[in-house]
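Just one protein chain is left out here, and the rest sit where they should.
Going in written order, the chains are labelled A, B and C, and every chain counts its residues from 1.
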Amino acid sequence: MKNKKKAWIFTASCPSVLGTVDLVTRYMAETKNYIEEIHSFDDHSAERFFIRIEFQPQDDNFNAESFSEGFSSRATEFDMQWQLTTAMHRPRVAILVSKYDHCLNDLLYRHRTGQLNIDIAVIISNHPDLEPLAKWHDIPYYHLPITKDTKPQQEAEIIKLVEEYNTELVILARYMQVLSPKLCDHLDGWAINIHHSLLPGFKGARPYHQAWEKGVKMVGATAHYVNNDLDEGPIIAQGIQHVDHAYYPEDLIAKGQDIERMTLFNAVRFHIEKRVFLSGSRTVILGN
Amino acid sequence: MKNKKKAWIFTASCPSVLGTVDLVTRYMAETKNYIEEIHSFDDHSAERFFIRIEFQPQDDNFNAESFSEGFSSRATEFDMQWQLTTAMHRPRVAILVSKYDHCLNDLLYRHRTGQLNIDIAVIISNHPDLEPLAKWHDIPYYHLPITKDTKPQQEAEIIKLVEEYNTELVILARYMQVLSPKLCDHLDGWAINIHHSLLPGFKGARPYHQAWEKGVKMVGATAHYVNNDLDEGPIIAQGIQHVDHAYYPEDLIAKGQDIERMTLFNAVRFHIEKRVFLSGSRTVILGN
Amino acid sequence: MKNKKKAWIFTASCPSVLGTVDLVTRYMAETKNYIEEIHSFDDHSAERFFIRIEFQPQDDNFNAESFSEGFSSRATEFDMQWQLTTAMHRPRVAILVSKYDHCLNDLLYRHRTGQLNIDIAVIISNHPDLEPLAKWHDIPYYHLPITKDTKPQQEAEIIKLVEEYNTELVILARYMQVLSPKLCDHLDGWAINIHHSLLPGFKGARPYHQAWEKGVKMVGATAHYVNNDLDEGPIIAQGIQHVDHAYYPEDLIAKGQDIERMTLFNAVRFHIEKRVFLSGSRTVILGN
Partner (left out) sequence: MKNKKKAWIFTASCPSVLGTVDLVTRYMAETKNYIEEIHSFDDHSAERFFIRIEFQPQDDNFNAESFSEGFSSRATEFDMQWQLTTAMHRPRVAILVSKYDHCLNDLLYRHRTGQLNIDIAVIISNHPDLEPLAKWHDIPYYHLPITKDTKPQQEAEIIKLVEEYNTELVILARYMQVLSPKLCDHLDGWAINIHHSLLPGFKGARPYHQAWEKGVKMVGATAHYVNNDLDEGPIIAQGIQHVDHAYYPEDLIAKGQDIERMTLFNAVRFHIEKRVFLSGSRTVILGN
């Protein structure tokens, strides 16, 4: 069986030219790293190449630094951006919530049982309600109330906390506030939001009410990276459910919770497993 | 086993007041009609009641006219709109197509093998391409080319044909023309269109291209009644499929065809089985 | 909007004869009870009729006893078995678990947030591991270890606890013990088990390992009533997931957990909403 403890993940992207795969795989062979799994994609519209490799070093004293050093010059030639991560890496995560706890509860459960290889470093909320849940999981909880006037200060505090706790991923687990452009910029590319509609349909507030008005037969959820264009960040994962005429908006809200948390979980998992690449405003997701 | 040959379908709607169900079911008992299946729904937002009953007359000489006569006065009291249809009724249908034949082919197959209890009376197209397919199924095919200038005349011919062939349902099976308001009005409530997106997302032209631009992870299709608001008619059925970054627009188009024809088939089936009711701009679909 | 506080649920079944629906709906009208929703089914193979009605009494002093008294004699004529339950009824539930907590955690979450209208009275386990989880939710937890020799005594204690706590539903939320015929008999019809395969496929132990051996591309879960035929009780709900060659048995186990808890939740919800009827060894599920 797989030995995840020893596995490493190598990801890279660069312009599409001959020899990109060989550049990487030859180096893997030369450094005696056994490739467990390899996936690549060429985006013809962007003329860009993406690759993800899971490998097992055969040398017990595998040294990431010397691996990186040796590869750097080769990568430069191909203008390749790349990353090396041990599969055991547990990213430190900050979770932002409001009052709905279905996404938070799901993340905490998967974190607690080892399904999600993250370290939830801090939970931040504009409401005090979910503190007991955080407490039971022994995770610091900060209640940062927000008003129109205090928004800049509150957001500054969020940024400060996220930094103090050394987090490398921020999850907006139904945080019911529109982020300022400044905070969006700060979080660009390393924060995941869950929106309760199949974006770009039903952007903005109260998407389930919008969906009900239209009489749709399916509603869904979208997990996406935060950027400075509200509800327009690159889509990572989407989920869906069938509904019918008997679902009033409150029923859609209730039923939607299962989709939201599954979709958010999937997106977080893809992200921490280094499966997600950006190609313009779209994502490439390898080997999920 | 069920004896569909003898079954009748009774459908009705009226304002929500005490006694609506009793009004109907008591009459069924009095007239010795055995209820096979009963479904009702109360739309609280519209304060309107909907009911659908499948029944087997116990009297071999069941007479629809005397049933109707006897029920009329009772219905009037409740301001009830109602319909009685034999389950054996095969509605005469007109199909409008352009060049894509996946929906047409699917409808013809289900019609030919008895899966869809309709009588395809006529096929009308603005292109000649699909005539051989119609021919093989022994169905009259009319090629009515259309230009900007001849649109009024062409649509007038469509209306004429639809009438001449005594059709009671028109199916737009990927008919790639924007209907004029006049034709929309004419078809309001008895024509079903298939749109290749999860409406109201990606309305208008080239929805798969729009979806690709946005990098969505799911695309779908919507079958809806035609009304005079483009792509905004009441939704009857929706279907969905997962896609990923490797789908270019032409791949979405190819893969979408299976969803489109399944969704259109479902909507047509609901319609001819008298399961679809309108409640404002939304549909109520009973017992599917 | 619906007022669930005042709603009642009426369910019944009897042999298929003329007048069954009328018997019920006429009484509803006479006693001034407004029918919100009505669903019926006739099982032609068993020649048996099933009906479920949600209604709102128009009389603020609706009295269940006099309703029942008035209906009893009518029901007897049709050999009808029937039940009347207020929609507000929260059944007292006992949950049996072992070490896996994904189903338990899900039930506790939905119970805590009001998604599942039950009162979890007691949690019983053959292991001590999940006590902290029970504690945090303020629910009594009994650790009843079991060995081959102590099985009769342990099961006797389970029966005693289930009775002491006045529970009317027992949920086996991944309780990893084969119940004795005696306990099965005791629980027949009012206990729901979750099995981690699409029964009747992969009965017995280690179904995910069995599935992996066969190289299946889908695995699922089945929630069923306990009866005295192991893994053969009437099926209430089933769930499914796509898998591929990259799933080793331990991956199937991990991924299966989401399906198991969703499927168990659905079955419990159907049961407490009085939607499930038995027709021989099959279930009829109305209006879900």
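Here is the rule we go by: a contact is a pair of C-beta atoms (placed from the backbone, for glycine too) under 8 Å apart; a residue touches a chain by one contact, two chains touch by 3 or more.
Only a predicted model underlies this, so the values are computations on that prediction, with no experimental measurement involved.
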Per the whole complex, from C:Gln153, C:Asn166 or C:Ser281 the residue touching the absent chain is C:Ser281
Among the options A:Ser40, A:Thr113, A:Asn228 or A:Gln241, the absent chain makes contact with A:Ser40
Interface residues of subunit A toward the undisplayed chain are 1-2, 16, 18-22, 25-26, 28-29, 32, 34-42, 44-45, 51, 58
Even though one chain is not shown, subunit B touches it at residues 1-2, 101-102, 105, 109, 113, 115, 136, 248, 250, 254, 257-258, 262
Subunit C positions in touch with the non-displayed chain are 41, 43-45, 198-202, 214-218, 220, 234-238, 240, 244-246, 248, 279, 281-285
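Definition applied: only the chains that are shown with their structure count from here on.
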Interface of copies subunit A and subunit C: same or different residues on the two sides (over or under half shared)? same
In terms of mean CA position, the chain most removed from subunit B is A
The angle in degrees, nearest 5, through which subunit A must rotate for its Cα atoms to match subunit B is 180
Taking each chain's mean CA coordinate, subunit A and subunit B are separated, in whole Å, by 41
For subunit B, residue numbers touching 2 or more other chains are 41, 44-45
